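Before any comments, here is the structure.
For this depiction, one protein chain was excluded, whereas all remaining protein chains were kept in their positions.
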Amino acid sequence: MLAHSVKRVVGAVPTLFILITLAFFMMRLAPGGPFDAEKALAPEVQANLDRIYHLDEPLPAQYARYLGNVVRGDLGPSFQYQDWTVNELIARGLPVSLRLGVTALVLALLLGVTAGTLAALRQNAATDHAVMTAAMTGISIPNFVMAPLLILVFAVWLGWLPAGGWSGGALRNMLLPVVVLTLPLVAYIARLTRGSMIEVLRSDYIRTARAKGLPERTVVLRHALRPALLPVVSFLGPAIAALLSGSLVVEQIFGLPGIGRYFVQGALNRDYTLVMGVVIFYGSLVIVMNVIVDLVYAWLDPKVRY
Amino acid sequence: MRRLHPAVVLLLCAFAAVAGCGERERADGPPASVLHRGNAFEPETLDPHRVRSVETFNIIRDLYEGLIAEQPGGELGPGVAETWTVSEDGLTWRFRLRDNARWSNGDAVTAEDFAWSLRRAVHPDTGSYYAQMLSVIEDISVPEPGVLVLHLSGPTPYLPGLLAQPIAYPVHRATVETHGERFTRPGLNVSNGAYRIVEWEAHSHVRVERNLYYWNDERTRIHAVVFHPIEAESTELARYRAGDLHMTRTIPVQQYEWLQRNLSDELHVTPYLSTYFYGFNLTKPPFQGNLPLRKALSLAIDREVLAEQVVGSGEVPAYAWVTPGIDNYETQRPEWADWPRDQRLAEARRLYAEAGYSARNPLRVELRYNTAESHRRIAVAIASMWREQLGVEATLHNEEWQVFLNSRQSQQLEVYRSGWVGDYNDANTFAEAMMSTHGLNDMGWKNEEYDQLVVAAGRERDPAARRELLEQAERLLLSEYPVMPIYYYVSKALVKPTVGGYVPNVMNVHPSRHLYLRD
Partner (left out) sequence: MAGSESQVLSDAWHRLRRNRAAVVAAAILAAITLLALFAPALSPHPYDHTYWDKVSIAPTLSDGHLFGTDAVGRDLFVRTLHGGRISLLVGIAATLVSLLIGVGWGATAGYLGGRVDAVMMRIVDILYAIPFVFLVILLMVAFGRNILLIFIAIGAIKWLDMARIVRGQTLSLKRREFVEAAQAAGVSSFAIIRRHIVPNLLGVVAVYVTLTIPQVILIESFLSFLGLGVQEPSTSWGLLVADGAREMQNAPWMLLFPALFLAVTLFCFNFIGDGLRDALDPKDR
């Protein structure tokens, strides 16, 4: 199993390479450069900056230089935030994004699986309808509507929570962003769990277990939950991707110092190195998560063995 | 359940590990002597010579002090220079530095520091956006300790305004030479202003605390200032209302009326040295050589509606290029600006026909702007006014900033949105921007007479004669319609009643050293 996961991670290198290459050339194809301003720079200053940042070299040479630096772990200087290197910016932003993302994911799993299981057990009863309607609502309201709404209610009207900011990751600052990130995931996970749980509960071995007179609680928790979680685990890959794009919105609206907002800002300001840095980081994260998901899947599903 | 436990435990461990790595929680609400200011976005740099945005200037102004410094109302006065004299021909300026000026590490601020810093500021390797501002300085010398002499290429009555800009601030030579680009970091940076930097968390905040070596430290009343980069205006407002901020940088335009009704005591709307305008590309048809068309389009828009209803947060309709509120200058006004609207429209239709267009053969033009809600509103409104009044078929095209700049500078567009913020309180900062060689002039407007008038004004020592030259230049500019001024910006801010010493001013500068917090 270890050998397999190492193989999977190594196998992901071409994926990362494709991603880096696509992102690199797309960024460079975009019109405009990082030093453009409303009042254009004096030509000699522009030439000097281009020389310092190697922007005067042909594109393939820049690409080769960049790849070489990435292999050595150097993501280069940021163009937009001139006093920082991309490594420093990511090192500072990553803990924030990770903390938000992991908290949201854990919460979504706990709430989603619980709600989905309850709905499945009371199929077509009031609980079921309530859970599923709530889930639908969670899916149907975009996060950029949810976020300002929550700010308006909880920060501005009620004054219970801060309207934004990070304050070193205080719980009160994390609450609203985490809720916005979590809701749609809870919804998806609850739906998935409900569907697969209903299916599993109808299967022969559950009938057998019930026939043996085992208490319902034991039947559900010991026998049904594990197979019912399989689709949820496969959903984790897309869930990570959803969290990442959600973080772009949430970090912007709540003004959080994570790396998600670097991406959009960096892309708009032609901060080539910063955008590439975020792409590499998020790309690696998605790849590693997919490997972990495979492992968890294998662990849950006795049919898959390496 | 027992068999699932490892998964749950694993997840909880991950959660705890990540959750545990945060910093300490801060005290609730701003403590008494700490000022919290909303400040738009993450500083691009805190190097005074490379900084680009007026928002970051707010932080730089607290950290550093130039020869000349802004006084509480924004007017200019002595900074590190205690006194100065100007030679008869206006070409030699002699500054005497105060002998108690200190860097934040206790070193004396010397005339050599200024000489070295001014040279660094204009050196191409520094990559400064504002180096051109100092181009009037031909030579710098230090004839005796504590005296700095600047020799200029022309008499420059607005030199104090230039010297109060970050580009002319001193940086600590030893620190820059030792740490290179990292010299702006907390722990490394040495500055000479009322504050020194103590924390800089990218995208979270910049915290500065009083510089005990500052020559005027006894007058500093606020102990620490925290600048919060908050991009979304609505978020900034929400945080202000929630009590996280004492001052905002701006307000969401949409909330203007609501704020006027509910927070009018805390809302400050002040004229600002900045003009919002549209430029016509004069290097290509349809605007090349077509003065009647440009004039027709300029007459056809209703600036009152645009400024008051479409933007609607105190902006002033603009009929001229130079903003009101500039010292020693009279705001220009074309004759038609005082006509009733019907007469203007009739004239606009006549000119439109003269330019060769009609209902059968309407002008088809593309209007380009950079992506932003406020620009979009103006563009939609102007296109609609042109269509209603003249039958112009205008299409809208928005591009994000860098793409837009590229299209502008390569003159690939027809009509485009632009704006200009004066660097200092003198008409020259506006006049210069329309010269044929200036970086803002993407219209491709070249008028030798205009360039000569502005150059002549730069050589003129007599204030009245100089003013006459600049006003004459602007009238010439306005008669040619390379640009269509739309409105004059205002600066808008919310300031808590507990903040004292806040004086609204046209430069919109509010150094923290002049402010205080009431109990």
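Labels A and B are assigned to the chains in the order they are written; within every chain, residues are numbered from 1.
One rule holds in what follows: a contact is a pair of C-beta atoms (placed from the backbone, for glycine too) under 8 Å apart; a residue touches a chain by one contact, two chains touch by 3 or more.
Since this is a predicted model, take the numbers as computed values, not measurements.
> Using the definition of touch stated at the top, determine which of B:34, B:140 or B:380 touches the missing chain.
Answering carefully, the residue with contact to the hidden chain is B:380.
> Among A:110, A:152, A:170 or A:295, which residue is in touch with the absent chain?
Touches the omitted chain: A:152.
> By the contact definition given up top, give the residues of chain B that touch the hidden chain.
234, 252, 254-255, 257-258, 302, 305, 309-310, 371, 373, 376-377, 379-381, 383-384, 396-400, 403
> If the missing chain were put back, which residues of chain A would it touch?
So the residues of chain A touching the missing chain come out as 12, 14-15, 18-19, 22-23, 26-27, 29-31, 136-137, 139-142, 144-145, 148-149, 152, 156, 199, 202, 237, 241, 244-245, 248-249, 263-264, 267-268, 275, 278-279, 282-283, 286-287, 290.
Here is the rule we go by: only the chains that are shown with their structure count from here on.
> Report the inter-chain centroid distance for chain A and chain B in whole angstrom, where each centroid is the mean of the CA atoms.
Going by mean C-alpha positions, chain A sits 37 Å from chain B.
> Under the stated contact criterion, what part of chain B meets chain A in this complex?
Residue list for chain B touching chain A: 1-4, 7, 11-12, 14-15, 18-19, 21-26, 42-47, 50, 52, 124-125, 127-129, 131-132, 181-182, 184-185, 201-204, 228-232, 234-235, 238-239, 241-242, 244, 400-403, 405-407, 409, 418-419, 433, 438-440.
> Can you check the complex and tell me which residues of chain A touch chain B?
The touching residues are 30-42, 44-45, 47-49, 52, 77, 80-84, 88-89, 92-93, 95, 98-99, 102-103, 106, 109, 148, 151-152, 155-156, 159, 162-171, 221-222, 225-226, 252-258, 261-262, 268-270, 296.
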